[in-house]
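Sharing a structure below in structure tokens format, with a few things to ask.
Here the complex is missing a single protein chain, while all its other protein chains stay put.
Letters A, B and C mark the chains in the order given here, with residues in each chain numbered from 1 onward.
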Amino acid sequence: MINVGIVGGTGYTGVELLRLLAMHPDVNVNVVTSRAEKGLRVDAVYPNLRGFNHLCFVEPSLDSLSGCDVVFFATPNAIAMHMAKGLLDAGVKVIDLSADFRLKDVATWQKWYGGEHACPELLNEAVYGLPEINRQAIRSAQLVANPGCYPTATQLGFLPLIAANAIDLSMLIADVKSGVSGAGRSASVGALMSETGESFKAYAVAGHRHLPEIIQGLKHQASKEVSLTFTPHLVPMIRGIHATLYAPLKDRKLDLQKMFETFYQDEPFVDVLAAGEHPDTGDVRGVNRCLLFTSLKMEGL
Amino acid sequence: MINVGIVGGTGYTGVELLRLLAMHPDVNVNVVTSRAEKGLRVDAVYPNLRGFNHLCFVEPSLDSLSGCDVVFFATPNAIAMHMAKGLLDAGVKVIDLSADFRLKDVATWQKWYGGEHACPELLNEAVYGLPEINRQAIRSAQLVANPGCYPTATQLGFLPLIAANAIDLSMLIADVKSGVSGAGRSASVGALMSETGESFKAYAVAGHRHLPEIIQGLKHQASKEVSLTFTPHLVPMIRGIHATLYAPLKDRKLDLQKMFETFYQDEPFVDVLAAGEHPDTGDVRGVNRCLLFTSLKMEGL
Amino acid sequence: MINVGIVGGTGYTGVELLRLLAMHPDVNVNVVTSRAEKGLRVDAVYPNLRGFNHLCFVEPSLDSLSGCDVVFFATPNAIAMHMAKGLLDAGVKVIDLSADFRLKDVATWQKWYGGEHACPELLNEAVYGLPEINRQAIRSAQLVANPGCYPTATQLGFLPLIAANAIDLSMLIADVKSGVSGAGRSASVGALMSETGESFKAYAVAGHRHLPEIIQGLKHQASKEVSLTFTPHLVPMIRGIHATLYAPLKDRKLDLQKMFETFYQDEPFVDVLAAGEHPDTGDVRGVNRCLLFTSLKMEGL
Partner (left out) sequence: MINVGIVGGTGYTGVELLRLLAMHPDVNVNVVTSRAEKGLRVDAVYPNLRGFNHLCFVEPSLDSLSGCDVVFFATPNAIAMHMAKGLLDAGVKVIDLSADFRLKDVATWQKWYGGEHACPELLNEAVYGLPEINRQAIRSAQLVANPGCYPTATQLGFLPLIAANAIDLSMLIADVKSGVSGAGRSASVGALMSETGESFKAYAVAGHRHLPEIIQGLKHQASKEVSLTFTPHLVPMIRGIHATLYAPLKDRKLDLQKMFETFYQDEPFVDVLAAGEHPDTGDVRGVNRCLLFTSLKMEGL
């Protein structure tokens, strides 16, 4: 049994993690921390976990977490970076769902996330947690930085094209759409049902934190500079990510369908749909799967 | 032209009021106040009003509001009661959209809303703003207390039956449902799209502030004690109120359809549907109208 | 391994069944039938099942289904009744998710569902599939009639009170609310997003097919006549059932919380919440669980 601790179990990534781990045959969730909900039962804050989790939230501390084999951080940004070192030194594996360890360059991190990074020396050691590019490294890593939502969709979509050197990297476009839970479980007027229901809009067009993460990933895959226009949008639904990606193809005669099917044939979490089958976020709700679909722009129009 | 001021124009009742008044041929909205958004353009906070409102929010003060003919309070509870007296003394008519002047009994108000009422001497003078029972009094009132949402629906539904002495007043039930905007525009986790979307639940079952307001109104109409079971529910939609009301009928042979049509035949804001036509909140979205429908319980079941 | 066949696998009960059975360690789904989608891959019609189901829909026939241990009917009403006998004679267990075998009285069935029942002689043998009242009988049954959605919620709510003889059975009220998927996957204007989104309404107030099923169940539990007012409503969400039930309590001093907790303490699918915890349909989305909550009407109001 793998003994697991979760820091910041009261946000949406936390409850989703608790849901997934509840059914895992090899995992025991021993500790779930939350400063704000300390003392409350986990299943009181999240009734969907009734019967699946009998813990109470506790104050996060090195002591309570050091006994775990793995500790997940399901915290807002700039929290994991204060606790990771202590846990790693205690021999605990750390998987961070926040952005604290996703970027390799600390100046970039500080520019986009603000403040000073608490342990920049760990940035190189951290493994970017996208299994489709880093599976082996993730397996042996002590510190894993789970990717952001838009970066996951955008990188998985562009990867086969980059690997095949099939696109003009100076003109990439990612028009991305997300459900409202991406904003997290914090009280904010902008995420109210009354503000987001029956509405659609772009946001953060001037610059979104996921942009440097995506650029870093695409550059690394391409071993070249890339230029990306990135436009996020808010969809009136709770969960789901949809990325429509555009790139000039060097050769229109490429068989994209075959390229994608081959590239991802051994990847259990990526599913390439047949021509004509449009991916629907509803079809992967609650499931760890990314559906992909390719299409050439219509000739003559 | 009626010169109007609106205090607390940044909540949903405020913006709805601004929307309705924008098209009113006899109204000039001169002042819109908000402490938090002071200095901002009204149409920057509410882009749907672009082209219809060119004001900026100002700090609320007796000076800026005394020049108005009418001042609306679209504020949270316990704000209007601090400013009403000064405005009334200055000869300004006051229409309060909050609950500060709805209840006649100050002890009841203080029990349900907390704290001390700032001007209990005005409670008697205040006219309850439900035109179907108080039209004449509203016309000549200086101080109007606009009803709550659930109380509007519940009273309009029971009124004809009470007037006809047709129901057992000791066993009234109101099963009411509301869209999420009823919670207002304040940042709260419970009103997030992520918490309310694709979900339905009862709330405040132990006691809801609208209950004493409804009881007061029904008692007044009946000139008797009434006993009401009141259960509010939250619907995953932005706006809309639906009340399903139950009462034991003294005589099953009463023609309810005719009773309701007759009772409301001259009421412009109440519309009695024909048998078989179920009211849909979507059919009155954005319109000042209440749809009513009656039905007898099926015999033999 | 239990070999399972599903007739009518293209509706929402069918795909939900496929989803639940996909992960069942003891079940093999061998046959999924559909006249309309014959030949199509199941996972093409339902992409959420990609990787979990590799079958194609076939024409329903006694031959293809007789080899199964259990056949589920996830069909519209009046289909299972034409095929059940043949399957039962072939030694196949039948579980019907439709209404064909829920009612004991054929005259009642024909009055509410229309037409002639194809095998009224099976109505007595059929076991009503509500485990909380029929667990043993279900285990040994050859023919199970799964309950309707509203009947499940309404009966589970009233059962402890009926068992304790705690309520006046002549004045029961069930104010019930459902997501739109209850209408099924057939093309109908009334179930369009454009008609149901951002809206709430009562429907079928004059009479709903679930009414006789609920009456039958409550009468059977009470061994007395019962009288029920039943009002269904449509909620702008895909899935979920919420029933708010009302009954005059014979004794206000009864400990309802204890009554319900005790009654359901060994029932794995029923979960009685603590006082103050309101059930939310979102908390049981996709899970075979019913949350219950009791409350006394407030004194003095």
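Following the convention adopted for this analysis, a residue touches a chain if its C-beta (ideal position, glycine included) is under 8 Å from a C-beta of that chain, and two chains touch if they have at least 3 such contacts.
A quick note: this is a predicted structure, and the numbers were derived from the prediction, not measured.
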Options A:G51, A:G91 or A:P248, residue touching the unrepresented chain: A:P248
Residue in contact with the excluded chain [from A:N28, A:S186 or A:T229]: A:T229
Contact residue for the chain not shown (choose from B:G91, B:G114 or B:G286): B:G286
Contacting the left-out chain in the complete assembly, out of C:R41, C:K93 or C:R185: C:R185
Interface residues of subunit C (partner: the chain not displayed): 12, 179-181, 183, 185-189, 191-198, 236-238
Residues of subunit A in contact with the chain not shown: 171, 173, 175, 177, 179, 197-203, 205-207, 211-212, 215, 227-231, 233, 235-240, 242, 244, 246, 248, 276, 278-283, 285, 293, 295, 297-298, 301
Residues of subunit B in contact with the chain not shown: 44, 47-48, 50-51, 197-198, 271, 273, 277, 279-280, 282-287, 289, 291
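Assume only the chains that are shown with their structure count from here on.
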Identity of the most central chain, Cα criterion: C
Same-residue or different-residue interface between subunit A and subunit C, half as cut-off: same
Farthest chain (mean CA position) relative to subunit A: B
Distance between chain centroids, defined by C-alpha means - subunit B, subunit C (Å): 38
Separation of mean Cα positions, subunit B and subunit A [Å, integer]: 44
Computed distance of Cα centres, subunit C from subunit A, in Å: 38
Junction residues of subunit A - those touching two or more other chains: 197-198
